[in-house]
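Heads up, one of the protein chains got dropped from this complex, but the rest are sitting where they should.
Think of it as A and B in the order they're written, each chain with its own count starting at 1.
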Amino acid sequence: MTNIYSTAAEMAAALDKKEITSVELTKAHLDRISAVDGKLNAFLHVDNQGALEQAAAVDARRAKGESLSPLAGVPIAVKDILAQKGIPTTAGSKILEGWRPPYDSTVVAKLKAAGVVILGKTNMDEFAMGSSTENSAYGTTQNPWDLTRTPGGSSGGSAAAVAGFEAPLAIGTDTGGSIRQPAALTGIVGVKPTYGGVSRYGVIAYSSSLDQVGPFARTVLDTALLHEAIAGHDERDSTSIDAPVPQVVAAAKRLDVKGMKIGVIKELSGSGFQAGVSARINESIELLVAAGAEIVEVSCPNFEYALAAYYLIAPSEASSNLARFDSMRYGLRVGDDGSKGAEEVMSATREAGFGKEVKRRIILGTYALSSGYYDAYYGSAQKVRTLVKRDFENAFTKADVLISPVTPTTAFKIGEKSNDPVAMYLSDIATIPVNMAGIGGMSLPVGLADEDGLPVGLQIMAPFMQDDRFYRVGGTLEAALLSKWGKPILSNAPDLAVK
Amino acid sequence: MTLDYAAATNKYEPTLGLEVHVELNTNSKMFCSCATEFGASPNTQTCPVCLGLPGALPVVNGKAIESTILIGLALNCSIAPYSRFARKNYFYPDMPKNFQTSQYDEPICVDGYLDVEIETDEGPKTFRVDIERVHMEEDTGKSLHVGGSTGRIHGAEYSLLDYNRAGIPLVEIVTRIIPGTGKYAPQVARAYVTQLRDILRSLGVSDVKMEQGSLRCDANVSLAPIGSGLLGTRSETKNVNSLRSVERALTGEIERQANRLEAGMRIIQETRHFLEESGLTRPGRSKEQAEDYRYFPEPDLVPVTPDAKWIEELRAKLPENPADRRKRLQKEWNVPDSEMNSLINAELVDVVEETIKLGAEPTRARTWWLGEVSRLANEKEVAPTSLISTAFVAEIIALITSGDLTDKLARQVVEGVVNGEGSPKEVIEKRGLKVVSDDSALMVAIEAAIAAQPDTAQRIRGGNIPAAGALIGAVMKATGGQADAAKVRELLLKHLGQG
Partner (left out) sequence: MAAISRDDVAHLAKLARIEMTPDELDHMATELDQILGAVKRVQEVATADIPPTSHPLSMSNIFRADVVKPSLTNKEALSGAPAQAEDRFKVPQILGEE
């Protein structure tokens, strides 16, 4: 019996067999959203009417016998950083309150064309700057595992929506870990594809050389199905790779890692990671060995500088990317009382419209790019980027994929780090190197930490445009874990529908 | 007491620097596919990219790159094997992203020169203007200022923005400082811009209309006491909208600076605006506190790396340098400077050359274009080339040369063609404008004329040849001007025993 707890693949199969309609499936998810989103605050905008219309259209096409995409009729939640024509798109910021884009981002256009039903837009840290959704101008999203904890960020709303069964699939973006970290903290699968693998057109830019769109789902196969639906070359994105999409669905189904070399990154293990996190990672390694993989240790000595470099590069690009929010053409306008000049109104609007973390990063980036400091900060950070890339290149000569924990700890309490930016930045220590090098990575739930019963994520990284490799390893490990546990990890989460 | 221009340049040595912005005449914009048509109604040639909407991304127009390389080659530049776009960050409402996508330290063309010839007291002299760089960037939108008392930007109550022009490809051509021009600085500047305009026109890459802003010149000048070897503080004059203004603006600015220096005041490094009516400049934004543009490589675009093959293909397309071509044609046509200048000023060199290529006799080709066709064009206030094709002019001239048309008849043919009566053949047909060359028909008219003026005929028989004019005139009148006057004269004199 197909319901909101089914996987996307199961839903797609049931739709295909006409055991259920997309309208029924969509309604069930919309009902779930209205039942539990008061607790989660995962959605910023729910498009009830649009979703049902889209579902009805897919049902009609299916009834006519048209050939449809694999995920046609399956619902999805989309991070509010992707432009969707006519639908409020805020990037979690006051400065874009009420803005309705006159165009679709490429990913949204692809989803629509594939008949994937868009339920609504999900909460996020303002302009994707943050690791907890606490920087959203529209309130924090709660973690379905423990409502006093953060689901991570910046794509926390998308992760919470999938973990909370509000949607079987979701779209996120990952600049320094914004898909993988919330996936880890909510016990779901999240993938940051290779940079250039998915179009960025219509994705509100945070840091253009690091941003990448990617899928969330509750299983590796579902994640792969969504990955294939959104990936591919786009002539509207100059940094989109014109090459065949890696065969990720086939890889997810392979369930075999015999002979694969899996590299454990020395610098991302042991001290600095919560004991329960390390324990689950070590168990996963044992399962992979049992499945026939070979474990090698690799060293990436420059990763310790990656975090510092990231907090120079991303704010620098952001300071420029966010300059356009000036109240002239769209969005919020503050202080236009007829007496002030454009310049004053711009400054007043940006003061009122941007949150604290956004301002902090704009000022930091402005500083890092300014004459006299460019070489010491932005310039040096670019060199570290070269070193991080080289570390990966060396490591991949020894291993087919690399693994590490996704995060140093399980989900932290809301408010715990919100007044200490540097402590918050440390949550991204293991995910940032992947963005710096432009390669892809997956976060796979590998169990619950003994000390707090919260999910732990394993990060699997593969070389440039070899995203199929982490699907292969992830799929195999997921199957091994499932047979060990006897039930999906999310069945351990509290039932949100209970008052 | 004030210094006039002669006194100023007797005492101070000007150093020039010229920045020319050229709007390319591509069909679409630099980074998006919007049209570039001049004069379209406001905000109808805009899209998410050129409006700087959140999420939009640029894609480079390949034709614009090609045009820029052509310009570089025509200006004897090296074409960089690797060049990149950079973001120039500053806020201004007519710039939708609040950064201009431009080029910084990696421009596409570098190290060129242009030799310009001017008339000096000692005769023609050539100055070499070194070109530092040719780079690509995008144009801004246009603002309209409403309200206020002065009509200038200051005092406007609000401003209206039209982004049709935003994103039109611009090429910036920057000279190195031009020393040693002495009092000829304004003429050198004018000659440089003139020659640059001619080159750009011959390349077909721009409309080069200064009055429409598709060619704009910023003129920098500084003064230092002659022989001091120093370099003074420069001012930059903008809003110079004609070739004549280039010369006037610099003359005025040199005088102004010299008088400030005489009065013991220092020159402020600033942008000044040229006032067309007075020929003076007024101060604009002071550059004392130079903007910090925080340039960094544009992360949304990839580098431009033209290979040698592509560059050589483009080099092969280069037309002859317009200055060389003029010299060659003047020699071939054997015309004096004055007539060549008339042709150049009337922009008729190309059509005359083409008409000659179509077989027309060179002197007639020049005189017909410069004479009758230009006269009609003046009457109608249109360009001569819009009235009649080179093929028709060549055809008419061929008929004159063969004796089938007299000059007088040919004028009627031109008039007919211009009035839309058809091709020269059709006009001749319709208006019955054939030269009467049948001897017997002419003899009838000649005998009639003799019969009408027997006294005159008698004087001619007596050897008074000049008296023949009266009888020839009568014959021409009788044949409606369709007779060949030379032929009439020959037959008449023979008939009266003087042949």
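Quick note on the criterion: contacts are C-beta pairs under 8 Å (C-beta built on N, C-alpha and C of every residue); 3 or more make two chains touch, one makes a residue touch a chain.
What you see is a predicted model; the values in this text were computed from it and never measured.
Within the whole complex, the absent chain has one touching residue among A:Phe43, A:Tyr195 or A:Phe216, and that is A:Tyr195. In the complete assembly, the contact with the undisplayed chain comes from B:Pro303, out of B:Pro179, B:Pro225, B:Pro303 or B:Gly480. Remark: the omitted chain is touched by one listed residue; of B:Ile65, B:Val208 or B:Leu261 this is B:Ile65.
Note on the undisplayed chain: of the listed residues A:Ser69, A:Thr90, A:Ser105 or A:Thr239, the one touching it is A:Thr239. When the omitted chain is restored, the residue from B:Glu23, B:Glu137 or B:Asp162 that touches it is B:Asp162.
Of the candidate positions A:Asn143, A:Gln274, A:Asn302 or A:Ser418, contact with the hidden chain is made by A:Asn302. Interface residues of subunit A facing the missing partner chain: 99-103, 195-196, 209, 235, 238-239, 241, 302, 305, 308-309, 311-312, 319, 323, 326-333, 336, 338, 340-348, 350-351, 354, 359-360, 362-364, 366-367, 370, 376-377, 379-387, 389, 421-422, 425, 436-439. Residues of subunit B in contact with the chain left out of this view: 26-28, 33-35, 41-48, 51, 53, 59-65, 82, 91-94, 140, 143-148, 153-163, 238, 271, 273, 284-285, 292, 294, 296-297, 299, 301-306.
In the analysis below, only the chains that are shown with their structure count from here on.
Taking the mean of the C-alpha atoms as each chain's centre, subunit A and subunit B sit 56 Å apart.
Against subunit A, the residues of subunit B that register as touching in their complex are 47-48, 51-60, 87, 89, 91, 93, 96-99, 157, 159, 161, 292, 294-296, 299-302. On subunit A, the positions that touch subunit B within their shared complex are 82-83, 89, 91, 96, 99, 101-103, 105, 200-205, 207-209, 235-239, 316-317, 319-320, 323-326, 328-330, 338, 342-343, 346, 366, 369-371, 374, 378.
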